[in-house]
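The other protein chains are all here in position, but one chain of the complex has been omitted.
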Amino acid sequence: MFSQEIELRGHIIDSLILPKVLDEILSHGGNFKIRKIQIGQERTDPSHARLEVSGPSPEVVDDLVRRLRQHGAEPVKEAEAQLAEAPADGVFPQDFYVTTNQQTFVHTHGKWIEVKPTIMDSGIAVDETKLEATAVKFYSVRKGMKCVVGHHGVRVMPLQRATDRPSVFEFMASNVSSEKPKTAVIREIAEEIRRAKEQGGKILVVAGPAVVHTGAGEHLEKLIRCGYVQRLFAGNALAAHDIEQALFGTSLGVYLKHGALADEGHENHMRAINAIRAAGGIAPAVEKGVLSSGIMYQCVKNHVEFVLAGSIRDDGPLPDVITDAIEAQKAMRAKVEGLSIALMMGTMLHSIAVGNLLPAAVKTICVDISPAVVTKLTDRGSFQAIGLVTDIEPFLRELVGFLMPHGS
Amino acid sequence: MFSQEIELRGHIIDSLILPKVLDEILSHGGNFKIRKIQIGQERTDPSHARLEVSGPSPEVVDDLVRRLRQHGAEPVKEAEAQLAEAPADGVFPQDFYVTTNQQTFVHTHGKWIEVKPTIMDSGIAVDETKLEATAVKFYSVRKGMKCVVGHHGVRVMPLQRATDRPSVFEFMASNVSSEKPKTAVIREIAEEIRRAKEQGGKILVVAGPAVVHTGAGEHLEKLIRCGYVQRLFAGNALAAHDIEQALFGTSLGVYLKHGALADEGHENHMRAINAIRAAGGIAPAVEKGVLSSGIMYQCVKNHVEFVLAGSIRDDGPLPDVITDAIEAQKAMRAKVEGLSIALMMGTMLHSIAVGNLLPAAVKTICVDISPAVVTKLTDRGSFQAIGLVTDIEPFLRELVGFLMPHGS
Amino acid sequence: MFSQEIELRGHIIDSLILPKVLDEILSHGGNFKIRKIQIGQERTDPSHARLEVSGPSPEVVDDLVRRLRQHGAEPVKEAEAQLAEAPADGVFPQDFYVTTNQQTFVHTHGKWIEVKPTIMDSGIAVDETKLEATAVKFYSVRKGMKCVVGHHGVRVMPLQRATDRPSVFEFMASNVSSEKPKTAVIREIAEEIRRAKEQGGKILVVAGPAVVHTGAGEHLEKLIRCGYVQRLFAGNALAAHDIEQALFGTSLGVYLKHGALADEGHENHMRAINAIRAAGGIAPAVEKGVLSSGIMYQCVKNHVEFVLAGSIRDDGPLPDVITDAIEAQKAMRAKVEGLSIALMMGTMLHSIAVGNLLPAAVKTICVDISPAVVTKLTDRGSFQAIGLVTDIEPFLRELVGFLMPHGS
Partner (left out) sequence: MFSQEIELRGHIIDSLILPKVLDEILSHGGNFKIRKIQIGQERTDPSHARLEVSGPSPEVVDDLVRRLRQHGAEPVKEAEAQLAEAPADGVFPQDFYVTTNQQTFVHTHGKWIEVKPTIMDSGIAVDETKLEATAVKFYSVRKGMKCVVGHHGVRVMPLQRATDRPSVFEFMASNVSSEKPKTAVIREIAEEIRRAKEQGGKILVVAGPAVVHTGAGEHLEKLIRCGYVQRLFAGNALAAHDIEQALFGTSLGVYLKHGALADEGHENHMRAINAIRAAGGIAPAVEKGVLSSGIMYQCVKNHVEFVLAGSIRDDGPLPDVITDAIEAQKAMRAKVEGLSIALMMGTMLHSIAVGNLLPAAVKTICVDISPAVVTKLTDRGSFQAIGLVTDIEPFLRELVGFLMPHGS
């Protein structure tokens, strides 16, 4: 929905002005909200009203405003966005505008132009020649770039609720606590994933090592094999423990099959990392037959694009890990385009990092057994994020059961 | 294992005393631990050793001690338990001995007699005529009862690990955290339950309302129907929400089938309570056809003995609820006899209360999504308790799957 | 604010009806919200509007409605509350209305009468002779009582935000998480408590045993001594551990002064209970000089009315404990009158139980180190409850510091 505020002044109640204005709006495909109405004490005192006129497209709104001006309505002036030059590479001008994860427009040279991509905690660089506005991170700022400063002339379009079909992302008022029934919600999530896949939307999985530790790896493998995953963002730990499991049958030294500790098993993840380093990386290890099962194996076989981002607690790391945090952010950002759904499981660090890169319009599901993590991740001011406080292994098992009722 | 400490003094190293004593013990079916050995600085200085001699029965140990005395060994004297009279009804004598949940013996009139039942945080009343020792709670104390005071002459027998077959209760070093694979452990628990049932052991379920809220009620119903539950201890909330679910399809106003909120659904549990009050209780409601499904229904139909204990946060309550805390403790204590396994799910209050009533020998499984609750409940100094940090619904679903692989 | 819905039909936009109605409302001390406006497609089609007319008193609203009828406005009819007889003692009629913790009015015999007291999860009994409406619990229902059924003719008045001075209960959007600065909030809470005391409001403390375990007992004692506490609701555990601390210097066997475990210290709470049982209760123990320090001692000395409610996990209990849950609810309910502030610390069971008894207007502060507990307790749909996720001992220390800057 697009909108424009207008003002009415004078004897708008007494005369026919207000009813006429409302009538015009409604009979030309628009809608209105009365923002403010101030009535004079005496009948003859002038009154004042402020209305937000909205419509399905900027053209409809423009047309409406033109008509209403004939009834004395004045559009509330939109200021132009203020621009200032970046003083140095990597440095924004003082007082630069900081983006949110909502669709954003900048008012410049009399027009509203959309800021692309939609990404939070960036500045906005404006190309006055091409009339383009770009969200830029610190590392992309170059000396002399024109950047938006202050808050004038910037408009954020909050996500609209779909009116046709209520989705699980909308009827869920908030997070699903550990004390709520989850089967119905998981069925709805499966429905969303199936629909996204049918419509060609891409699905991102963000996963922590708990996916492997809890024995949920086999379910994620099935999702990948059946084409329900197009991107995987994770850290060294997920991949290392997955490969440990593929090579030794253990995760952090615990046998997944029977839950017992392996002798010297805590060393297995170090040996797994060593084996992949010796092979020259995950894909080479798959080619050479060193690695022939597991999540990472399925990613290679099914052309899932993965980004493994490093952290200071990593052992190794695997050769595929991007150890530089900024490079890893760039790599993930490059693969965010076209995502419909992000499924985040068992990792606070990666989930927050990815959450910071996603537009609010990407439907996000966050699953963790800790309520604190779920609250932190879904508290993004968007009804497109739902959180489930539950155990990852049974969650993924049930999700796979709904998506592939007859196994795979 | 029974044991007795003995002392050796003199030139026990230099002479042949120590080897002879060890030889005697080992060649007559006993075993030993050297508690302390003190060697004189000079060869001629006397030495001193203290050994714990143990054997499979008190008779073997007695026989050993008799033999060892011939080598100069002196049994370390066991003091008699001291007794004092209770000064008033409901009041123990000062400095009364407080029991643990381990098997306990009292040394009185030269004999070791077992304290029955095994229950923690009680005093010990001794009947000197019958030579019987009874664990008594405050409310059972009567003026003039002879109670053990101080710590002399009381011996606690810690649980011995079974040597024949390692059970899940023994190889589990500690709790199963949320980050561990649980399938293997649940399979083992199913095995223990199946074995307990075959051997005629009784199984107790202690359950909080989360069992119903999470949609796990149907799994518990199956366990009851198939004879895997002989006792149910719970509160008003579990029963009220189960009956709400049976009568209205909701739990705390949430439809379990599709996860949505019912209109005015928060009132349903009040109406459920009202309906049972009108019928005169749970069993009458089953008879009259008012209640025809759910956990409580299955309990009535399958002759599961249940105790519903009241608490100050209860609505209603249901007519079956014992609102007096002490009466409820007595009722539960009366049904603890003969239990093999206690399965505690989603309730801290009831689990701690029941834990306080159980002998350490009852195998206890505690399931909760909060690590804090699981730690609190399993931290009882016994390897007979295991805790799982997981979601109740998938836990019970998987448990039922292992026990009834072809449905029921 | 009182309000009444009215309907307008006909050519309300085209004609002068709508502006006139709005003018009338605003010029006679009222206010309005447009609930619905439906405009005919063609200019000549009739339109329809629904407005909520509100005013500072029922009289103003009545007067306004009378005036608006002259413009063709029709008040939307308020149904009378439906009444039905209770079928038996302790049983409500089917479909009985269930109260919330908000101020509630019943429309009967043409008048709106307030339901007293304000207490949630009760039914409403109406005395048609005296025109009185009473919130009744299950245990107070008597056969033949007239009770409200269904939802017609019942109106709930949500708490209004104070407009004069913003209080900490209002500017706090939600709970204070563990990651927020708390000093400012604690200072505000101290301010509220000081103000409540000055205005003669009563302050209730609801406390769990963690208050004693964490060493916060001495701070609570100071609050009591300085007249900041008029009521204390707790369980056997708080009192027993407080008395254990007073008699032996330990809490659950841990020395509060140096944090070390006492030998056999776990028995101390049993001996503390025994000592009070021997004395005949807490007040007698204070009189006899058995108990001469601690929270309970200060309660007796400073005439703080306390209710100790029993639970099934209690040892003992102390003679002062009300072991019957329903009797304990009644005792607490009787002491809820006149409360301004409720400060709940370290107990989920008692806090929920007390929360169920309090009108929404009582300002409630809930302090616990577990975010789950705080969320559960403050999620009562009222801006009069704030929660702090923090450690109890430093919270109380800082609160006391603000209230008594120069010690006591």
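As written, the chains take the letters A, B and C, and residue 1 is the first residue of each chain.
Note that a residue touches a chain if its C-beta (ideal position, glycine included) is under 8 Å from a C-beta of that chain, and two chains touch if they have at least 3 such contacts.
Keep in mind it's a predicted model, so treat the numbers as computed, not measured.
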item: Of C:L83, C:V115, C:A135 or C:V254, the one touching the omitted chain in the full complex; value: C:V254
item: Residue in contact with the excluded chain [from C:S122, C:Q230 or C:T390]; value: C:T390
item: Identified contact with the non-displayed chain, of A:E59, A:E74 or A:D121; value: A:D121
item: Residue of C:I34, C:A84, C:I369 or C:M404 in touch with the missing chain, whole complex considered; value: C:I369
item: Touch list for chain B against the chain that is not drawn; value: 13-14, 16, 18-19, 22-23, 26-27, 34, 37, 39, 41, 43, 371-372, 375
item: Hidden partner chain, residues of chain C it touches; value: 171, 176, 178-185, 188, 210, 213-215, 251, 254-260, 369-370, 389-391, 393-395, 397-398
item: For chain A, residues in touch with the removed chain; value: 87-88, 90-92, 94-96, 98, 121, 138, 151, 264, 266-267, 270-271, 273-275, 277-278, 309-317, 323-329, 332, 349-350, 352-353, 356, 370, 372
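The rule we apply is simple: only the chains that are shown with their structure count from here on.
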item: Central chain (by mean CA position); value: C
item: Copies chain A and chain B - rotation angle from C-alpha fit, nearest 5 degrees; value: 180
item: Distance from chain B to chain A - Cα centre to Cα centre, in angstrom; value: 49
item: Residues within chain B bordering two or more other chains; value: 370
